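Excluded from the complex is one protein chain; the other protein chains are retained at their positions.
By written order: A, B, C and D. Residues from 1 in each chain.
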Amino acid sequence: SSASGAPAAKQDYMEWGDKYCTDKPVRGGYFRIASPYYIGAMNPNHFPVMDWVTMSYMYEKLIVLDGNYKPTIPWLAESWEYINETTVIMKLRKNVLFHDGSPFNAKSLKYQMEWILDDENAAWTKSWLEPLKEVELVDEYSVKWHFKRPWGAFLGTMASVPGFMISAQALEKDAAQKKSERITHELIPLRRKARAEKDNDKVEQLQKKITNLEEQLKKFQALAQNAKPLDTNPIGTGPYMLEAASTDNYITLKRNPDWWFGKSIGKPEMPYFEGIKVAVIPDPSVRLANLKAGELDSIVLNPVQYRQVKDDASLSVVTFPVNFLVYNIFNHAKGPCADIKVRMAISHAIDREALVMGTQQGLGRVASCMYPDDHWAHNPNLKPVEYNPELSKKLLAEAGYSNGLTLKGFTVNTPEAQAFAKAQMAMLEKVGITWKPTFLSITGMIEPFKKLDFDLFCSMYPWIQEPDQIATLLYDPKSPFNNGRSNNSKAIELIKTGRETTKEDDRRKVYLELEKTLADHFEDVWLFWPTAVLASSKKVKGFNLEMYKNLGESYSFSHPLWFADGRP
Amino acid sequence: MKNRTLYLGLIIIAALLVVMAAAPQIAPHDPEAQDLYHVLEGPSEKHLLGTDDVGRDLLSRVITGTRPTLLIGVLSTLFSGIIGVGLGLVAGYKGGAIDMAVMRVTDAFMSLPVLVVTLALVAIFGSGMQSVIIAITLVNWTGFARIVRGEVLHTREFVYVEAARAMGASGLRIIFYHLLPNVMGPIIVTASIAIGGNIMIESAVSFLGLGAQPPLSTWGNELRIGYAYLEVVPLFSIAPGLLITLTVLAFNFIGDGLRDAFDPRISQTFNKSKEK
Amino acid sequence: MTMQPLLQVKAISKEFPVYQGQVFKKKTYVTQAVKSVSFDIFKGETFGLVGESGCGKTTVCRAILQLTPLTSGAVFYKGNCLSGMAKKELRKVRRHMQIVYQDPFASLNPRTKVRDIIGEPLVIHKLTQNRSEYKDRVEAMMTMVSLNPAISGRYPHEFSGGQRQRISIARALTVNPDFLVLDEPVSSLDVSIQAQIINLLEEIREKFSLTYLFIAHDLAVVHHISKRVAVMYAGEIVEIADRQNLYGNPSHPYTKALLAALPIPDPQASYKDENAMLQGGNGVMEHHAGCKFYVRCPARRHLCQVKKPVLKKVNQHDHMMACHLGES
Amino acid sequence: MKRYILKRLLYSLLTLWLTSMLIFAIARILPGDPVQGVVMASHMGAVDNNVIEGIRAQFGLNQPLTVQYLIWVKNFISGDWGVSIASGEKVFDMFMKRLPITFELFVCSVLWSMLIGFPCGIISAVKHGDFIDRLLSAGAVLGLSLPVFWEGIILIYLFSVMLHILPPSGFVPFSDSIKGNLLSIAMPTFIMGTQGAGLIARYVRSSLLEVLGQDFIRTAYAKGYSEIEVLLRHALKPALLPVATVAGLTWGYVTAGSFIVEYMFAIPGLGRMGVNAIFSNDFPVIQATLIIVAINILAVNLLVDLQYGYLDPRIRVQS
Partner (left out) sequence: MLLQVSNLRTYFKTRSSLVKAVDDISFELDQGQTLSIVGESGSGKTAAALSLMRLIPGSAQLSGKIMFEDQDIVTMGRKALFGLRGDKIAMVFQDPMTALNPVLTIGEQLIEPYLIHRKMNRKQAFNLGIALLQKVRIQDAEKRMHCYPHELSGGMRQRVMIAMAIALHPPLIIADEPTTALDVSIAAELLELLKSITREQGSALLLITHNLGIVARYADKVMIMYAGKIVEKASKVNLYQKPQHPYTQGLLASVPKISADTGKKLTPIPGNPPDLATPPKGCAFYDRCPFKITQCGRNVPKLTKLNDDHEVACFAKEAGR
C-alpha cells in the first residue's frame, strides 16, 4: 500500500496529460445537466435519494471502483489491508476538509459509522453495515475495522453509499436537532398529564421524568445550535457544494475551492467548472430538446434517442457500456415457469440480438448472466442462451404445452419498456406462448408481486457493483426484492460463501460458479447489458472514452470536465 | 350554411367508421408484424408512413387504432351520458331533496380533476381499455348531469309538461317522453364535445403510461410513443395527432350541426328578431 | 238552484314563494296569487272568468286541476274532494277534467307529432286496444276540430296559432271529459280565428254536454260564450253574477271600469262612461289592510283603505260583489 | 344576502365533505405499498424488510380506515397535512412552495384563455355564419382538441430548438427575474390557456348568439345604436352569465391541463407533485393535492355563483 499524504503518482487513474487530452483545461462556467428526478434527501443515508449523479458531486467515497467495478482505487481512504478475515486496517487521506470546514479524519469516520448503526437516525444503509462490529481509532488518520465475521463485501460497501463521507459535525448537529424535536414532542403530553394528575406520588414521578427530559433537551438544543438539517444542507468533501436548491426544479452546486484532490496532484484549478446546474426535467424528449436548444451542456440519453443525436453536428455523442442488467424474472413459486423446461423454452424463444437491434438501436450487449461482461465477477465462459425457436417449441411440447401457453405478467409503463415488451411478446407468440403483460407504475407492481400474480416480469437492475448485493437481492429467498421467489439451494450456498470470502481471487471464483449455476438452471432470462449514450455540446472538454472504459468511475472522479473557453 | 360543416363532420366520421370496419382489409400490412431490424424508418414505398419503434407498419397501426380510439371515445361518452342524463333528469324534475342530494354528489365528483381520478382508477382496475372507459365514465357523467338538470329546470316549466301532468301522465312518462327529447340538443352538444375530450383524456392517460395495452393500440398511445421520436419519424406522432384532432373536430361539427337542427332558435342571426 | 254543482271551489288560496338564485334558491317573499276564491260551476254551463292580467286566473285553473298544491281551501269535483287525493285516483279523475292552455305555442311538446299529441291521453289512460283503434280515434278527433287527418304526421311548429289551439282542444277532448278548463284559448289569436275557435267550442259543448270554465281578457268574447261570469282583481273575486246582470248592471267599480274601457269596433260609438277610466299602474304591491283596488278606484273612500270588503249579495239574482260601495 | 352567502357556503362545505371522503377512498384504494414503491424507484439497492416496516409504521398505515380518515381530517384542518412518503418533506411545506408557482400559471392561463376566448367568441357570434365565424369556431375546437403534450413538444421544437426565443422547459421564479419568469411560463400558459380559450370561445359564441337573437337587442338598435355599441352596452352583460359558469369550468380544465403541462415543462408546481404522488402512491400528498384542487374548484364555483347576482339582477338576492 502507498504511503500516506502523497497520492500514488503511478496509478493509472491519476494519469493526466497529453496522452489523454491535448487541450489545456480552462476554468469557468456553469455546467448544465439534467436529471429526471429531484435529488430527494441530500443525506445519502436518508430516504429517498433519487439522483446519485448529483450526490457524487458533493460527497466522496472512501474507495472508488475501477473499470471492472472492483473496489480497488483509494480515494478518501488512502490504503487498507486485511489483517485477518475480520479485521481491516485503513489509512485515511490527510488534509481533507468538509464543506463546513471541519476535518475529515478517523474520528469523523467512526462517528459516521456509528451514526448509521444507531437506530434513531433511521439510516436505510444500516443493514449494509450489519457485519460491522466496531470501528477502532488507531490514530488521527487510521482506523481499524472489526467485523463480526468474515466480510467479503466490505470494500465494495465502502465504495458504495455508506462510504460517502459526511461531516461528523453536521451529522451530530442534525441528530441533536432531531432528538430535541422528539423530546419536545414527548414532553407535551407528559406536561399535560402532570397538570391533570391528582395523585401526588404520581405527579412527582412524572415531574422527575419531565425534568430529566428537559435536561436532555437542553443538552441537545445546545448541540443543535445553528444546525441545518443535512437532508437539505449536504456537507461532504466533494468537488462541488450546494449553492441553491429548488425542489423539483433545479439544484445548483458551486465549486469547492478547497477540494483536496486537485491540490494533491498539483492542479489547484480543479474542478474546472464554477458550478453545476442540475435541472429537473422528467420527460426524456424535453431533456433532449433542451440540449438541442443549447439550454443544457450534456445529458445521458435513452438508447432510443440515439438516432436523434448521432448525426447532429453540434453535439459530441459517445456511447459506453453501463453496469445495468435488463432481464425477465420468472415466477418460481407458482405457475408454469416453475418448470425448468418452460423456462428454457422461453429463454430460447427470445432473439436477444434482434431485441438489442430493434429496441436499443443496437446499443447493448447480449447478456449471458447477471454480471456485465466488463465486471470482474462476470463469467467469460458462459455464452448467451441461443435463439432457437424450434428447440423452444420442442421444450414446450415436452413440458406438456404443445397447444400453447398463456402467461401473465407486467412491466414498467415507460415507452421504452413498452417497446421492449412488445418485441418480446411477438417473439414468444412465434413459439406459441401468449404473454400479456400489463404496464404498471412501480407502485402498481407491488401488489401482483406480493400475490405472485404473474408468470414473467420484465425488469431492469441498475448499478451492478458489489456482486454480493445483486446476488443476495435477487436470489436470496429472504430478500424483499426476490420477486420471482427464486430458491436455488446451490446458488444460495454460493452467495453465502461469497459474502464471507475475503480473498479477491477466491471471491471471483465463487461468483463465476454462481453465474454458472444460475445459468444452468435458467433461473431468469438475462437479456442484455445496456449501453448508455452521452450527448454533450462540443464545448464540453475533457472526456476520454477509452480511459473511461478502462477506468470506470475512478476516471470520472479524477478527471473533471471543462468548457473549451471557460464558458458554456 | 351551417349544414356544410355538419356534412363535413358526418363524412369524416363515416370515413372513419369505414376504416374501422374494414381495417383488416385495408391495412397494407399486418399491424402486429414486427421487424426489429427496420425500426423507426421514414416513409417508403413499402411503408407509406414509415415504421414504428418495433418495426411495425405505421399506416396499418394507425388504421387498426381507429377502432379502439373511437370505442373509448364513444363508449365512455355513452355510459357517462346514460348515468349523467338519468340523474340530471331525475334531479331536475323531482327537485327538492333529491335534487339537492344528486347535485351535491355531482359537485363532489366534479371537483376532482379528471385526469387524476382517471389515473387513480386506472391504477385500481389496471390499465387497459375497459378501465379507461370505466374511469372516464365515472368522472365525466357529472357534466351531463349538471347540464341536463339545468335544462330540465327550465324545460319542466314549459306548459306542455304541465299539460301532460294534467292529462294524468306519470312522472316517468313525463321524464322520458316530454323532457328528454326536449333537452336532447344540449345533450348532443355536450356529447360531441365529450367524445373528443375523452379521446384526449385517453391520450393523456396513455402519455402517463396507463392507457390502452398492447397489442391494442389507440391513437393516443401511438401519439404518445411517437412523440419521443418527433425528429426521427415525425409522422409517427403527427399522423395520430392529426387524426385525433380531425376526429374531435368532426364530432364537434356534427354536434353543432345537430344542435342547430334540433333548435330553430340558433339559426337566428345578428340583430334578428325571434321567430314567432 | 238546489242542484249539486259539478265543481265546487271553496275558499282556495295560493301563495307563491318567490325564489331567487341560480343554483341555490332562496325564498325571498311570498306572492298572494289567489286569495280565498270560491265559486260553483254547474253541469252544462260555461262559467266565465275575467280580470286584469296577472290577477291569478291561470292560478285558479291550475289549482282546480290540482296542478299546483293549494295553500288553503279545497276543490270538490262531483262532491269528491280533489285536494289530498291519492295520486293514482287523481290520475283517474283527470280523465274527466281537461285543460286548454292560454298559449298554443307553449302547451304542445315541440318534438312530438300531432297525432301523438292528440293520442297521448289515450296512451296514458290505456283507452285503446290496438294501433288501428288508436289511429281511428285520433283521426276522428282531428276531423271534429276540422283539422285534416292527413297532416297528423307534422310537428306543432308547422301549424298556425289557430290550428295549434285546435290541436289542444282535440287533445283535451280525446278522453271524453266532462269538464273543460279553457284558459284564454283565444287571446293570442286574431279575430277571425278567434271566432272559429269559439264556434267550435260551443258546438262541442252542445254535442257532448260539456261544462266549461272559460277565461278571457276580451269581455265581448266572455259575454258571448258564458252563462255566468266572475271578475277577479288581484287574486280575489270582486264580482260574480250571471251574464245579463253583470254586463247590464255592473256594480263593482273595477267591473265598471273594464266595461267602460271595452273598445267597440265601431268608429261612431263612444265609450260608455269616460269617468270610469282607471288611473295608475297595476301590479304594484299594496300593503294596506283594505281593498286591493283602493289606489286605482275612482270611487274610493277612507273606509276602503282600512277595511277589506267581503263578497256578498247585492241583489236577488245571486249577484255578488266585494265593495263598500253597496254599503251605506 | 348574508344569509344567502352563508347557506351557499354551507352547501360548499357539505360538498367538500363528500369530496374529502371520495378523495380519501381514492387515495387508499390505490394498490401498492408506497414505501416499497419509493424504495424500488430510487434504485437504492438492498433495503431490508425492517427498514420498510419502520417507514410504514411512521405513516400509521396499520389503523382502521375510518380512524385514519378522521385523523386525517382533524390534522388537515389544523394544518398538519402529514409527511410525504416519497420525500419525507412536510406536505404543507411542499404545498406552500409550489402553490405560488401553480397559482401564477393558473392565473396567467385563465387570463390568457379569456384574452383569446372572449374576442374569438364575440367575433364569431357577430359574424355568425360567415367564413370568419367558421374559421374561429374551428379554431376553438382545435384549441380544445390538440393533445396537450403533443402541442407541447411541437411548441418546444418550434420556439426553443428552432427559433431560440423561449426556454424549452424549467421555471424561473418571479423573484429571480421578471423577464425570465414570464418567458419560462409563456409556453405552458399558452398551452393551458388555449384549451380554456377554446371552451370560452364556444360558450361566448353560443351565449351571445342567444342574446343577440333576443328582442331587447332590437330595441337597442331601434334607439340608434351601432352594432358595436349594441354589443358592448346591451349584449355582453347578459351573455356573460352563462359564460361565468364556463369560466368556472375553465378553471377545472386548466387544473387538469396543469398536470401534464407541469410534467412536460418541468415546472415544479402542484400538478407535477400530484402526478408524482399518484405514481408513487404517496397518499398524504395525493390527498392533499386532490383536496386543494377540489377546494379551489369549489371556491371558484362559489364565486361564480355569487357573482351571478351582479350580472343578472333577476337573480339578485333582495335583502
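Assume a contact is a pair of C-beta atoms (placed from the backbone, for glycine too) under 8 Å apart; a residue touches a chain by one contact, two chains touch by 3 or more.
Computed from a prediction, not measured in an experiment: that's the story for all the values here.
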{"item": "Residue of D:T102, D:S124, D:Q214 or D:S258 touching the missing chain in the full complex", "value": "D:Q214"}
{"item": "Of C:V221, C:I237, C:C291 or C:M320, the residue in touch with the unshown chain", "value": "C:V221"}
{"item": "Of C:A170, C:L258, C:C291 or C:L311, the residue in touch with the unshown chain", "value": "C:L258"}
{"item": "Omitted-chain contact residue, chosen from C:V123, C:I193 or C:L325", "value": "C:I193"}
{"item": "Chain C, residues in touch with the chain not shown (by the definition above)", "value": "50-54, 160-163, 187-196, 198-199, 202, 217-221, 223-224, 243, 247, 254, 257-258, 260-269, 277-284"}
{"item": "Missing-chain contacts mapped onto chain D", "value": "214-216, 218-226, 229, 233-234, 237-238, 311-314"}
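Following the convention adopted for this analysis, only the chains that are shown with their structure count from here on.
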{"item": "Pair joined by the larger number of C-beta contacts - A-B, A-D", "value": "A-D"}
{"item": "Averaged-CA centre spacing for the pair chain D and chain A, given as whole angstrom", "value": "38"}
{"item": "For chain B paired with chain D, centre-to-centre distance based on mean C-alpha positions, whole Å", "value": "21"}
{"item": "Where chain C touches two or more other chains, by residue", "value": "23"}
{"item": "Contacts with two or more other chains, residues of chain D listed in rising order", "value": "11, 30-32, 153, 157, 263, 278-279, 281"}
{"item": "Residue numbers on chain C that touch chain B, as the complex places them", "value": "23, 62, 65, 67, 90-92, 94-95, 97-99, 101-103, 105-112, 120-121, 124-125, 157, 168, 171, 175"}
{"item": "Touch list for chain A against partner chain B, complex", "value": "284-285, 304-305, 307-308, 351, 354-355, 357-359, 413-415, 418-419, 421-423, 425-426, 436, 438-441, 443-444"}
{"item": "Interface residues, chain B side, partner chain D - complex", "value": "1-2, 5, 104-105, 107-117, 119-121, 123-124, 193, 196-197, 200, 203-204, 207-208, 220, 223-224, 227, 230-231, 237, 241, 244-245, 248-249, 252-253, 256, 265-266, 268-274"}
